[in-house]
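Chains shown are a subset, placed as in the full complex.
In order of appearance the chains are A and B, and numbering begins at 1 in each one.
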């Protein structure tokens, strides 16, 4: 069960090359490509003739051509050509999805009802376009349902146990840090500030800190993605609660797009502001982040395997679960809304009325 | 569902060595072997004692011996020996299948009703025994149901998209070639002739063509196998519709034996008439053919994976589907015949009738 009538991340711009890109998104097998005109497109990944995935075919100027018998499809899903015959059968068309490209992110609209148009614009992510930042990212595949990744990202207390090698720091400091959870609309924010704490390995590798730091972790949950802004500054040099603070920044974009009910795509980028005295900071931060996220993947997949071993086993809540539980309630609410909308009767058609009989 | 009361190909002569050969055919797990007397045999691949596959055992002079406790079974399925005891239990026997060897092909009779004898002889394939030809073959395993391979072989228009590196040629020429479909009994023939067309890579590698060629493709579908005779000759030098034509020949034997409802064996040989000026033509043609068939396997398995992703999704027909659809009707008819035969009451036993009482 996934919230529908939402934009989800389908991939990144740099994934669209001269070959079609196949990906399953919310149980829909989709093929993506870019035409010669630069248009991006997403179609159901199945030729309507013999069912070969269109992603086994080739990208051409006007669309994607099937690799079995050569049928050509436009971004709209219309069949443009059936080799060897003039007439194109009326049913020769494949389903299309709305795909837009913004800030190097491919956003796909997932409607509750087939073929309905987006009700709002796809999200912005200006960090990718801001010259102060350098970024790099990747797409990880998870053998675990999407909400377990939400839980993980909304609870940064696990850093002290899972990520000691990179961004962890002292477990007790993490666990005892001041924690604030805010919710507004479909957003949840989890804020943690750790003044005067020891900088973890990734931080000291990327920035010339003098000693202990004032450290912040600001997590913003949205239905399809989280923006996580963490960083630190030498003690007492910056107001760590001020969005205009200086120091070392790591701005993570974390899109979690369900693949199926039990698997997910984790599509992330990490942006940082390179220190002038340090070389290759972007690459270092990327590599450390990839390592960190791989540690999460190992834990979350082991967690899910175990949940399957112990179906219906009760779980207890501890204090760090406030943020994750809040986000779960947002998802629940949206699922409920989708359900109600699906059950509602279709809008009434105007009914022709008999003209009133008038006797003069 | 597979047509029964048919001969299917179980393997090739060269596969029977000093070890037993295990293969699942139409959902029957079978072990094949050859006795010292040269007799070929096929038994159910399960020892009646502790169920070990007999294919884990050893081939001996008189039969196959189980690798667990040493029970020995004859080609008839009778147990010849139980080590350590004199009496052979009455139930110590395994099911046997009729297996015959002709032209280096092992044909197995698959009866609709257990134990019934073949109603006709196994097919001939004289090409394997004709000195004008050299041939070589292999057994491919398909994660796809058998009829998708029929579809592929009966529709040669895919050559221009799938097999550009070997036997493809120009896609448009293939798609627009003259096409003739004939059916007689349980056979379907698809004939295509492409005068004055460019010879594809495998052809030019194997034969010293002078330029464009007159090219033929003759596909003969039988329930358990297809014979495909393709080739070409320098323009205007041969009547490409005459079976006595010269030029370069590729004669393919394509046995498609269902393994299970969703998997199949593709057992093929390719024979060619080597040109005296070319060396190793047989090996070249074999290698190019293996490559070509591997390309088909990739496409057909991807197609089937996708059919499972989109169950019940409708497919449209285009002009090249005439041959495949005709063959599908043959299979349907045979399945229907098997069904009717299975539902029919057993032949009546003659009933002793009371002699009519006659009064004179």
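Here, a contact is a pair of C-beta atoms (placed from the backbone, for glycine too) under 8 Å apart; a residue touches a chain by one contact, two chains touch by 3 or more.
Computed from a prediction, not measured in an experiment: that's the story for all the values here.
Colleague: Just want to confirm the stoichiometry: 2 copies shown, so how many copies does the whole thing hold?
Modeller: When the whole complex is considered, it contains 3 copies.
Throughout what follows, only the chains that are shown with their structure count from here on.
Colleague: For chain B, which residues are in contact with chain A within the complex?
Modeller: These residues of chain B touch chain A: 151, 155, 157-158, 160-162, 171-172, 174-176, 299, 302-303, 305-307, 309-310, 313-320.
Colleague: Which residues of chain A touch chain B in their complex?
Modeller: Those residues of chain A that touch chain B are 29, 44-46, 48-53, 56, 66-71, 82-85, 89, 91-92.
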